[in-house]
Structures are given as C-alpha cells and as structure tokens.
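The chains shown are only part of the set, and none of them has been moved.
The letters A and B name the chains in turn, as written, and every chain counts its residues from 1.
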Amino acid sequence: MPFDFVRSPYALLQDMVGPTPYDGVLKEYEAWWEQEGRAISDAVDRAQTPWVRMFDTAGKRVDEILYPPDYRRMLKQGYRSGVLWRAFRDQTLLPSFLLLYLTSFYDCGLSCPYTVSLSTVLPLSKYGDAAIKERFLPNLLREDDAVWQGATWMTEIKGGSDLGANVETVAVPQGDAWQLTGDKYFASNAGAELAVAAARPKGAPAGVRGLALFLVPRWRRSGELNYTIRRLKDKIATRSVPTGEIELRDSEAYLLGSAEEGIYLILEVLNVSRISNSLGSVALAQRAIADALSFAESRVAFGRRIVEHPMLRTQFDERVRDLRAAFALAWEASRLLNEVWQERRPYSDRYHLFRLLAHLAKYWTAEFAVQTAKWCMEVHGGLGVLAEFRVERWLREAMILAIWEGTAHRQLLDGLEVMERKQAHHTLLQYLAPASGAPEVREIVEAIDAHLKLPIEERERTWEPIGTRFAKVTAEALLQKMPVQKTSAS
Amino acid sequence: MPFDFVRSPYALLQDMVGPTPYDGVLKEYEAWWEQEGRAISDAVDRAQTPWVRMFDTAGKRVDEILYPPDYRRMLKQGYRSGVLWRAFRDQTLLPSFLLLYLTSFYDCGLSCPYTVSLSTVLPLSKYGDAAIKERFLPNLLREDDAVWQGATWMTEIKGGSDLGANVETVAVPQGDAWQLTGDKYFASNAGAELAVAAARPKGAPAGVRGLALFLVPRWRRSGELNYTIRRLKDKIATRSVPTGEIELRDSEAYLLGSAEEGIYLILEVLNVSRISNSLGSVALAQRAIADALSFAESRVAFGRRIVEHPMLRTQFDERVRDLRAAFALAWEASRLLNEVWQERRPYSDRYHLFRLLAHLAKYWTAEFAVQTAKWCMEVHGGLGVLAEFRVERWLREAMILAIWEGTAHRQLLDGLEVMERKQAHHTLLQYLAPASGAPEVREIVEAIDAHLKLPIEERERTWEPIGTRFAKVTAEALLQKMPVQKTSAS
C-alpha cells in the first residue's frame, strides 16, 4: 500500500525527518514496544486509575502509587532509551522529541511523565543555582533505573487557564529555602521525586506577575514526605501517568530564577508541554490511521476489502496527507524550541515565532487527533464502540490531548495575542518564504492584519474561523518546506 | 439567556413543534427525569455492562440480565408514559417521537429499548397474520408494567452493513412455524420477550433477496428459553440497553409477510431505528449544550463568567442555531415516517423522499451530536476528562449513535443510491419550495445531478463533501420551513 509506512512511527520519522544519529535507538525502542510494550500499555489502560497506598500497615503515610508491576518496566524503558539523558549528553532536544513521538504512537499518556521530567530538568539546568543543580540534576539524568522523575504542577481547583487569578499556593521564605502551602488540582506525575510548582511568594502582587516557580522534592531533608497525594484523578485516558491532587503543607521548596520573572519561567515550562502534546497528537493520529488500515484491509463487505471501497479509500488518502501536514507543523515547532529554549528575556523574534507555532500546533494537531480517532472508530463500525477491541481508547486519549495544556479556545486566543504584540505572523511569513505554500499564507496574514484592527471583543468573537484556517494553511506550507519525502514520492 | 430553553427538552419541543395533545404527559415525564431519572441513569452508566445470570442455583439456564433495581423503574417509566401504547391508541407515531426525544435528552441509550420495541410492534401489526397478532400484540401494548419488550436482531459476526452476505442464520419450516438457527452478534435489548430477526429460509437465494423477517419470542411454547444470550457486549456507552450476542438454536419463529419480500420488511424496520437515532442525536446534542451552558455560567476566568467570553459566546450562538437546524431535519424525517410507514410496495415518491431524509438525518444529526459532545468536554476544560463529572459520557454516547444503524459512510452512499434510483433529491426540492433556504438547495440539487453522471467508482470516491453540504443545506432549509419559533423570536 502507498501508506504502509503509517504502521510504524519509526518509518514515519524516517520519511519525514530523514536519518538521525538516533536511528538505532529508535528501532530498538519500537521493537520493544511491538514485543512487550503494547500489551503492557493495554493492561494499564484496562486497569484504569491506579491505587494510592496512603498508609503502610504501621500507619505511616507513604503515598505509594500501585500500578501493575509491568508498568514500571514500561516506564523505565523510555528513560533508559534516553528521553532525558541524551538531551543533556548531546546538547540537543532532538532525541527527546524523537522518543516522545515514538512513545506516543504506543501510549500517549506515557509520554507525559517523560515530558514533565524534561520540563523539570530544563528550568532546573537553566535557572537553578549551582548547589541546587548539583543536588538534584544528576538524579534526573541517570541512565539507569534509579532515575528520578520530574513533574510540573501549576493548576489549582479554580482552573488552569487563568493562573494569575487561580494560583493560591503561598510561598514563605524559610532559611535558605521556602515553604509552600496550597493544593494542586491537576498534578501530572503525582509521586515524582522532584516537581516544579507555581506559587505566590507571600506579599507578591496579585495576578500572574506575582507568581514564581519553585522546585519541590518528594522527600524533605528529614526523610519525610514533603507533599501528600490527596487522590488520583479518575481520568478517562492517559492512565499511564498518575495525575493527582497534591497537598503542599509547609513543603520544602527552592526558588528557580527570580521571583519577579516567575511567570516567564512558568510559560517556558508550558512551551515544552505544548510541543510534546503536539508531537503526541500526531503520533496518536498515526496510530489511529494504522489501526483503521489494518481493520480495513481485513474486513470484507460487498465483495471486497473495505479499504478498497472508493469513499473509504479517499478518506485514507486525505488522512495520510493531513497527517504529514500535522507532523510538519509539530516538528517545525519542536525544532524551533530546540533553537530558542535557552533564550532569556528580552526574547528574540525567533522565540515569538516559536510561540506562535506552538499555539497553532497544540491546537491543530490535537483537533486532528480527535477527528482521526473518531474516524478510526467509525471505520471499525460496531466493533469500534466495544471496550473489548480498545479502538475507542484513541478517542479517549485524544480528548485529553485536546484539553491538556490549554484547549483550542486558549491556543487560538494566545496565538492571536502573540501576533498582535509581536507581529509573529509576519515573522512566519518570512520563515516560510521559500515554501510553495506561502501564497496562501500571505493571503491569510493579510486577513489577520485586518482582523487585528478590530476592537478586542469583536476581534475575539470572530477569530475562530480565521485562526483555524491559519493553522491549516501553515501546516500545509510547512509540509512543503520539509525535505523530500521518500515514501510519498514513491 | 436567549438560549435558556436549551436546558429543557420539553421547552425545545414547545419551541420547535408547538403545542401537542401530549404536553401534559411530556411535562410530567420531564419532571420525573429531573427528580429521579437523572440519578438512576448516571448510576446505570457508572455500573457499566450489566451481568447476565446464566444459570440459577439449580443449574437451569435462565439468562436473567441483572441491572441495579432502579433500572427497571426507569425503563418502565417510558412504557407507562406511552412510548408504545399511545401510538396505537391514537393511530399516530407522534407521541412516540416526542417521548423518544425527551428520553434521549436524559439517556439516549434508554431510547433504544423503546425504539426496538416500536420496531417490533410496527411490522407485527402491519404484516402479522391474525393469530400471531392476537397472541403477541396485546402484550406489547400494555399500559402497565407487565408490558413486553421487543428487539430487532439483524447483524451477525461479519458485520451489519452487508446483510445479504453476512446473515447466516437459517430458517427451517416446522409445522405452522419455523425454526431458526444462527448467532446474532449485536443484538439490542437482549432478553426481550419478542424479537424480530433476519434469517434465510433454507433454500432461499443468496444475497439480500433471500432474507426474510421472523418473530422470535423469548419463551418456547413449552415454557423453555427459546434463545440464549452468549454474553452482553461491553459497550463504552448506551449502557441502559443490554446489547448481547444471541444464540438461536432451533428457536421457534414466525414468518412476517412473505419470505420473498423479506428484505423490504427488514429495511422498514431500519427506517424506524434511523429516525429514532436522529431524534436521539439531536436530544443528546441539546443535553451537551445545556451542560456546557451551566458550566460556562458558573465558571469564572479572567474576571468574568466564561459564557461571556466573546469566542465562547459565538460558539454557543452557533451551536444553538445548528441544534435547531438538526432538529428540523430529524423532525421532518419523523413526520414523513408517520405518513408513509404503512405503505407497501410499490412505494410512493413520498416514501422515497422519506428514505432520503432519513439517511441525511441519521448522518448529519449523529455527526452534530459527536462534535457537540466533544465541544462540551472542551468547554469543561480539565473537568471534562474526569469520570467524576460524567461530561465525557455524552461523547461516548454520541459515538454509538454515529455508528449504530449505519455509519456516515453507509448513510451517504445509501442516500446517493435513492437519488440515483428514485430522483429523491428532486422530490425534496419540490417539498421545500416554499422554504427560503430553497435556492441553496436548488444549487446543490443541480450539483448532484451532475455528480450522478459520473462512473460509479468516481461517483462514490468524490461524493463525501457534496453529500455533507447537501445534509447541511437541507437541514437549514427545513428549519426555515418549520413554524415560527417563539423562543428564537424573543
């Protein structure tokens, strides 16, 4: 079939990115997933929300998260393969991106612990003082199974989009460190050995300007638990990452960077999550197409395999074309992050271009993942809605990708803002100049210029169709800009 | 709010259909749901697939389906309200349609038992001989809790779209009746006292022409079980209807109509399901909008309730407008079914118009339900993906509505066929003539005429975008044709 490559995330990466120094690692990692990981991931999804063992039999609070034993093997496989340590050894995020893509094809929830660990390592290495780095960084960069995990805890009970209003966790200085008290409501990778958390130093101004970013280890220096897990969230998917509610009570913490610039650090942390979410969404869409393809090749109706039915065949062609465009968008955003993540304020135009692409990518790829997962279920017909065949899993997973790290609504408006303030759409136009897709981009950039002149309420009220088209056109233009693809050329 | 009516299915019916003789019943039924039914429905969904008690302690096969006890109360509420008996007392399907809409707002899975019971009653009353009618019909039309339920069992393991190839159940004459042997793979309302089932009389030709429709009671005349339930399907939603795999083994059965015309009877049964599915999809979309509205009114971000955020406000406006159009499409199709369901071959143009609208409605309303349920989750942000808040339920339910009774793919192609063979799109144009939406319909009808001239493979390959636009335009035109709406006028 012309789209045989869709069955293998490694093949897609080869096709779209070309050879990299990590091909051996990726091949081996994919082989592990095919032989062992798939079944483990399936079992973890079935087992639903894991338990927390809050107390041991002696009555001591322990907050152990109880997964089936295989889970730990699956989790460690990515760390060992280098999703964290390679980035630091090789001074490039590329291996992390490649491994995240591959992971997400098999279990997009599992890429969350890797992502938040990366999102802990990056600010720690960039903003941590020497003592803190020396104390914590080596644990996160271990190549063996004793590696620590990171976590990023921002959102509180009143919602994650308006952090300025909703972060009520307070930080109080205490000797050379701080003490944090508050509740984190969507805390990914609950149980991590080291988290970064948003909090407001006592006396700091209201709103986002008063927020700062802190490191919070799992264990106090005294050896006791430094935070407790109130409960794990009963999510409909991404069950490979334990998301919990965290209680910080005079929890030991370490300020990263300066308190005044805290909000920028927080936004930099979100940059990584958005990129990872974009790569994960594309990988998930690829998986859904791959599963639909296998089914359509084996199912017969009206005398032929349904993959040969003309309307369905058209749908496959279009899905695969859109998959490539979505990949191009996510990948370019990733490449830019790799370029700019070490920048400090004032940020360059390149950084603002990255931000724009990150918003477009987060929005567009998740939407594509949801629609593709839905379509995959429809291709399976009645089997698609049976828990037995697990096809419905991809839609559950995709819905979380669409909501985590900011919904479409948020991405569209934040993208609008970076264009208004930084003219990032013009930077994009220059960036794309050689791409054959540019004319369409040029046209929409002009429409955006006009749109930006509207009063704010109306600007937001009527933005969605333009923003959507902008994302689509950008993705297609970026696809043109990618190196020649062997497979599609064949 | 201008769209306050969206919170009540009764209010929407008032608004769109106007007063009917059933307003008292509907009000009471809605009140019951608000007071008791919602919590029961929620508990049934949580409890997931019910158990089958296959054997009693004495080792006798009994195949009881074990729901929480409240389930039965919920189930009987609709029968008592008249979802079946009113249609026969008043000689109109209108009360059934109204009650199905209202049921589906609260539990679209529950409308399945009512629908398949109706789909059993209709062919029985239309095609059954006197003895059969006398024996079975009164049981299904009882107004008390001893009412029997019906069921419609067509699909077998190899799939439901190509019945001609995939129905392997065989019927053998036996005295004044028949014996059926085969396995039904998606058997809605497993455990029903009386089912209609597709089977092929021994010696009948291959393909759809050889199929006939039979009545299959739960109990043999000897008092023994007449069919067994191999297992219930572990569906992701519509848990208010037990869908099972049924084993027919020399099961007593009664032929409906003539064996030669069996396929037409089968298609007539599907007519009812498609209409009910369309009404249910609209009601589900209304529910999702209503839930999104409640949340958006209570959640605050950036200093105001999110319902006041301009982009979200636009989305509400558009969803509600589309809800009305989707309702208009489903309702017109329902009205037509009420007109034509007693027709026999050769069918009138009116019947073919109905068929076209039924395909468009099944396709378009389910798609709308899915997209609206997805959007409702996104409006809820992170809470949307937690099992705790049950918002994710609507997407699970909607996916089943989109797949049951034929996916989009099937509806689009079957709609195409009825236009090719019966020129039903021209009948539609005439039907719509007075409607202000007609110009756009006229335009697309011309496009269809051109499209129908393409060779079959290409015709199907490129049909989807035209078919989609046709459904949308038709819905909007039908909305124009509906009586003045009080609410939207206010």
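Following the convention adopted for this analysis, a contact is a pair of C-beta atoms (placed from the backbone, for glycine too) under 8 Å apart; a residue touches a chain by one contact, two chains touch by 3 or more.
This is a predicted model, so every value here is computed, not measured.
Each protein chain is a copy of one sequence, and the assembly as a whole in this entry counts 4 such copies (shown in place: 2).
By definition in this document, only the chains that are shown with their structure count from here on.
The rotation relating chain A to chain B, fitted on Cα atoms, comes to 180°, given as a multiple of 5.
Inter-chain centre distance (chain A to chain B, centres taken as mean C-alpha positions): 38 Å. The touching residues of chain B, when paired with chain A in their complex, are 155, 158-162, 165, 185-186, 233-237, 299-303, 309-315, 370, 374, 377-378, 381-382, 384-388, 392, 395-396, 399-400, 402-404, 407-409, 412-413, 457-458, 460-464.
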